[in-house]
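Removed: one protein chain of the complex. Kept in place: all other protein chains.
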Amino acid sequence: MKLNCDLGESFGHWTKGLDEQAMAQIDQANIACGFHAGDPIVLANTLRLAKQYNVEVGAHPSYPDLAGFGRRSMALSANELRQTLHYQIAAIIGMASVQDLTVSYVKPHGALYNDMMKDRDIRATVMRAVADYPQPLALMLQGTPNFEDHQQQAREVGVELLFEAFADRCYGDDGLLLNRQQPGAVLDESAMLKQVDGIVARQEIITQNQQRLCFPIDSLCVHGDNPTGVAQLTRIRQVVHPNDH
Amino acid sequence: MKLNCDLGESFGHWTKGLDEQAMAQIDQANIACGFHAGDPIVLANTLRLAKQYNVEVGAHPSYPDLAGFGRRSMALSANELRQTLHYQIAAIIGMASVQDLTVSYVKPHGALYNDMMKDRDIRATVMRAVADYPQPLALMLQGTPNFEDHQQQAREVGVELLFEAFADRCYGDDGLLLNRQQPGAVLDESAMLKQVDGIVARQEIITQNQQRLCFPIDSLCVHGDNPTGVAQLTRIRQVVHPNDH
Amino acid sequence: MKLNCDLGESFGHWTKGLDEQAMAQIDQANIACGFHAGDPIVLANTLRLAKQYNVEVGAHPSYPDLAGFGRRSMALSANELRQTLHYQIAAIIGMASVQDLTVSYVKPHGALYNDMMKDRDIRATVMRAVADYPQPLALMLQGTPNFEDHQQQAREVGVELLFEAFADRCYGDDGLLLNRQQPGAVLDESAMLKQVDGIVARQEIITQNQQRLCFPIDSLCVHGDNPTGVAQLTRIRQVVHPNDH
Partner (left out) sequence: MKLNCDLGESFGHWTKGLDEQAMAQIDQANIACGFHAGDPIVLANTLRLAKQYNVEVGAHPSYPDLAGFGRRSMALSANELRQTLHYQIAAIIGMASVQDLTVSYVKPHGALYNDMMKDRDIRATVMRAVADYPQPLALMLQGTPNFEDHQQQAREVGVELLFEAFADRCYGDDGLLLNRQQPGAVLDESAMLKQVDGIVARQEIITQNQQRLCFPIDSLCVHGDNPTGVAQLTRIRQVVHPNDH
């Protein structure tokens, strides 16, 4: 089980996230590529931190929407989306190569992530864009009861999948996250740690109505953009990697 | 002697340049990387043309200034310039890799090109940014009587230089281009072809005042952004590559 | 009956549209405000043309999407859309004031126009954004058989509506435009002039299946972005304003 976190989401003179504190504790850094956040200097600095803490690097591409931080759906054509992904993945692969780093996976950001999970055609375009690269790149997406369907779709273009779960979010019986607006959608720390423990020990998630769900999970998504998130990350890490110093 | 041309300078729904007509006749395409022109779809399409016509691919990075088309100097710090170049070069290297193409050189665009020629520190930063890449990338700049100084500067960071000359521009006795506003700064077609012939046959340029200058020239810069430029390119090509169909 | 045309859709060094030729023949210029096209210099130049040809000025705001030319839907919140409209309308009102010009209406652009016609909530937000201005601004939208519903919605916020029709597009029996991909969706010149004549003489449109539709139309949308459009515009003008020079 790994821990992944969105990082490199500052831009110009605007700072966002406690990147160094989070980087020190995670296994996989999803690094913004410049379209929702992450100008070239931010990208270079975040890659440097990843190298320093020996953290795996993933591209975190987005719809092209700085003002909206990539959180607003945009009706891109399949070709627009594909090339927009190629460009962002290219940017981080090349800048990583300058620091002798390798990018090993892609995790779409924000509205693109949500659209990818909901829409088979968008998912197909994302998978194809990732598969287009000559070096092996995995695609990180949300682990759900539909994982076999997603795996089948990925096999068609030859992309490996990494499934992530959300440590601090309550799952509905359908295996999807409760909407943030619903009461109980965000777990308190004790429930969160219990959920992490269930995932790590038994690959299982207990839903809102106490159903037991089982599907593959490779990584837990944690938060580095605020002090609470970083504090929780420390505790989650103790559950996931108990033997680390 | 090679022919190089700036291409891929459309953006979104705005078209600029007769890219396919020019691509069919040149040896080296300087392709915009998204900061003064060239969104991801334009970049992909231009790379496809380069592949189709078997043309060498160069990165054509710029100051970040879409509205000014990269023609306005910007006071970037050395680190800002370096990372901005890394990012743009990365973008084209990665997108080229998707089409099984290699990027072999970098030619800065517009105001950045001019600033690089005038300012030793900016030139040093550009050279270093190019040298930072693990794969070999040459830097294309203007051939001038100061070429040995430029070569010395390049050797310090381990970058190969490619020198270009301008087919249609009158040179002053100092080996620099006359300002476009001066009478006689842009050569008519007959003078242009004579200059091309002198460069190709004898590596020599006859200046405004009939001085003879000699310095290394690897490539001639030609224009593909208007019908006159493309027509001249056809004639220049007949001088430079007389045995081609 | 007036003629309206989208103008000022160049950006930086990219030129789009035969603005002066079109401006000489129309009554209302829908001028881009900088979010899909139209940087400040383009805006100023287009306003100058409008003044020279004594053409009414309308704001032509868009989703914030330069690379997509405002043709891609974006999921903005109501507040984001409202402020984004305020900003763009402000930009043109102020720049018009510098040239002693007044902006009299707003016509949304591209995907925003389509979304406004399809979605009551988006239409309400657009209407409210227009109504928020202290000076009177009309909203131009598509004339349809639902015009009374649209008028009712506009009355609630106190906005005057201007209805436009499309000279060169075939209408379905539902009063909506046939999709451009359908055969017959774009009228040939003779059918176009007949449609213009029907609208001008009898406020009627004959649909794809020869149904006769009647709804208010204040203005005809014509095209200035290509030579064919401008040539047609000349002929449409002869039908609409037969007594002009």
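Here are some notes:
Read from first to last, the chains carry the letters A, B and C; within each, the first residue is number 1.
The rule is short, and it goes like this: contacts are C-beta pairs under 8 Å (C-beta built on N, C-alpha and C of every residue); 3 or more make two chains touch, one makes a residue touch a chain.
All values derive from a computational prediction rather than experimental measurement.
Within the complete assembly, B:73 is the residue of B:73, B:99 or B:203 that touches the hidden chain.
When the omitted chain is restored, the residue from C:79, C:179, C:210 or C:243 that touches it is C:79.
Where subunit C meets the omitted chain, the residues involved are 34, 39-41, 43-44, 79-80, 83-84, 86-87, 89-95, 97-98, 100, 132-135.
Although one chain is not drawn, its touching partners on subunit A can still be listed: residues 10-16, 39, 66-69, 71. For subunit B, the residues touching the absent chain in the complete assembly are 64-65, 67-68, 72-76, 80, 111.
Definition applied: only the chains that are shown with their structure count from here on.
When subunit A is laid over subunit B using CA atoms, the rotation angle comes to 180 degrees (nearest 5). Between the Cα centres of subunit A and subunit C there is a gap of 42 Å. Along subunit B, residues 39 each make contact with two or more other chains.
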